[in-house]
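Written out below as structure tokens is the structure these notes cover.
Every protein chain but one is kept in place in this view of the complex.
Chain IDs A and B follow the sequence of writing; residue 1 opens each chain.
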Amino acid sequence: MPLESYLILSALLFTIGVVGVLIRRNAIIIFMCIELMLNAANLAFVAISRSLGEASGQVFVIFVMAVAAAEVAIGLAIIVSVFKHRQTINVDEVNSLKG
Amino acid sequence: MSKELIVVLLIAPLVGFLINGLFGKWLKGNEKLSGWIGALAVLVSLVCSIIAFISLNNGAALLDAKLYDWIIGDFGDDSFAFNIGFYVDALTAVMLLVITGVGFLIHVYSIGYMHGDEGYTRYFAYLNLFVFAMLILVLGNNYLMMFVGWEGVGLCSYLLIGFWYDKQSATDAGKKAFIMNRIGDFGFLLGMFTLFAAFGTLDFGAMFDAAEADNFQKVFGASTLEIATLLLFVGAIGKSAQIPLYVWLPDAMEGPTPVSALIHAATMVTAGVYMIARSAVLYNIAETGQIVAWIGVLTAFFAATIALTQNDIKRILAYSTVSQLGYMFVGVGVGAYASGVFHLVTHAFFKGLMFLTAGSVMHAMANELDMRKMGGLKSKMPITHWTFLVGALAIAGFPFLSGFWSKDEILHSAWGSFPLIYGIGLVTAFLTAFYMFRLIFVTFYGESRVDSEVASHLHESPAIMWLPLAILAIPSALIGLLLGWGGHESWFHDFTKSVFPEAHHDASGNVIVFMAISSVVGLAGIAFAWTRYSKRVPSDEPTGALHRLLANKYYVDEIYNALIVQPVKNGSHFLLWKLVDNGIIDGIVNGVAAIIRFVGGTLRRLQTGLVQVYIISMVLGIVLFLAYYLFFT
Partner (left out) sequence: MNPEQILFILFGAVSLIGAIAVISFRHPIYSALSLIVTFFAQAGLFVLLGAHFVAAVQIIVYAGAIMVLFLFVIMLLNLGTLSAKGAISGKLKGFAVILGILLAIEGVYIAVKAINDPAVASAETATESVNTTTYTIGELLFNEYLLPFEVTSLILLAALIGVIVLVKRESQAENEVQ
């Protein structure tokens, strides 16, 4: 399969992630959408890595996964504490920054 | 004479100032120590001055030494350098002796006079600082250093006039003196700039040589030197209290009396005379002396008439000082520089003496200054009386006392070229004798009008105060005879002849005749005062229009107030404060704040607190940016 197809697929997945972040109000789903975007990027990395015949892209994917794991741990901890405080994870109701 | 000697001479008062100024807190319990440190510092300077005087070898030697470069401007062809250096010639030596000699006696006197004052150590610190600044003024070998001293004495004068700063009138007088001096200093500065532009240096030696060789840039064409010397004279007008800037000096009497003696009679106010004498070469070439002389003689006459009607002892002495300074300017103005400086010397002694005796009277009379409340003090305070009498006789021109010699020389020099100045000067001499003896008769003779309470502890001052009086009385009486015998061939003229250029003035006529005329005028003034005030006390209410005019000092303060002070005040109030400050400046500041507030108030609505709105804006930005990047570049 040509590289092009993989990149188009990656772009579509990424966009779906973005739209999800924009339209969903449930914090935990927003989080999943972020994972989706990271995965789309991973796909592009691996596809280009193959097309260049270089393993570096795959190494980056490993790094991305490690960072994603750390991010998920922290993010979920934050969601848990927000939920404990306000009994909700609706981002519309977490609006202390309102000017 | 070495540089080191001059350095010691100069530094000693500074050390005294630092000790009293920095450690005054610990010296407070021990007044005497503090006072003697101050006096000792000046004594060191006095000894150095005497050594320097002797080593001048009768005026033949000269020291023009550079200590170090102070300001260096390296601009290729336009390079210049100002240095810290000394210029010691006969004129400097005379000034040094006057400053440190009179200064030392006044320091000693102050130990007694200031006894028990709150700010005892502060007083001596200021006084030492003043001596230091005054020494810089006379020792400097360039105009810039002279200016440093000039400003330094101005500062000390301000500090000491306002010494009792919890008194409103004292602080006002201090400010008045400071501002009046500032006007003059501005002239001095401009004069200095002009000279620098013309000569490229401010060093006396180099400048005077160039001026004599006519080798300088004519920045204002042919009248460069005229403009420069007149601007310098503006500085002298301020510092030496001449018309129209004299009004600060009478008010300066708010300071402690020894300060009046030292600063406002003997030394600082004569700085203007010294400056002109120092610049004699320039004045001679520029021929602006005539203006100096006219201002001088008018001031002399004007101040003397005001002194006729005053009842405050110190004010009479203050106007007398203004008047005598006028004489000095006549001297240096008509080209008789040596005579002007000679009068400066004699005046320093007898006027310093009179101020100190006035202080002695105040000391005994619980700070009373109004002579109508005195009378008959002769028997209670004999030493004060006799020393004051010596001073008064000297200033009145009593034959063979010091004032007689110096004043006569000035008048004699004026006669040749300006007979009118001579005439006004002679009238002024008569007035001087009159108001001085009016003061004496009312204060020391006649019935005692002292309050009974004050009278009960009326006493002669302690030895620490009357000893300096007695010592000062000797030169007041004799210095004229010693230095001035022989008129223009006297020792003093001989001593200073290397300093001053050949005089223009015409000293023709028989000296004896002039002396006789002066004597008669002086004695007439004394006699006239005797007929009017030996039995009578000045009335409280002025009689007649002229009397009222004089008693109110020609309303000069009121005129200045109406013409200058009030317009400035109103301008400040309405224009600067209400319009510029409140309207424009505050308007701009508040306007900026209001705009920011408005913009912020509008923009804060963007802060919805909804994370997704923020993200949408971000994505919108990304989409637009990418679109631009992909499709339009």
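Rule of thumb we're sticking to: a contact is a pair of C-beta atoms (placed from the backbone, for glycine too) under 8 Å apart; a residue touches a chain by one contact, two chains touch by 3 or more.
Just so we're clear, the structure is a prediction, and the values are computed from it rather than from any experiment.
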item	value
Touch residues of chain A, complete complex, unshown partner	1-20, 22-26, 28-29, 31-33, 35-36, 39, 42-43, 46-56, 58-59, 61-63, 65-74, 76-81, 83-84, 88-93
Chain not shown, touching residues in chain B	608, 610, 612-613, 616, 619-620, 622-623, 626-627, 630
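Methods note: only the chains that are shown with their structure count from here on.
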item	value
For chain A paired with chain B, centre-to-centre distance based on mean C-alpha positions, whole Å	85
Footprint of chain B on chain A - complex, ascending	18, 21-22, 25, 91-92, 94-99
In the complex, chain B residues that touch chain A	603-612, 615-616, 619
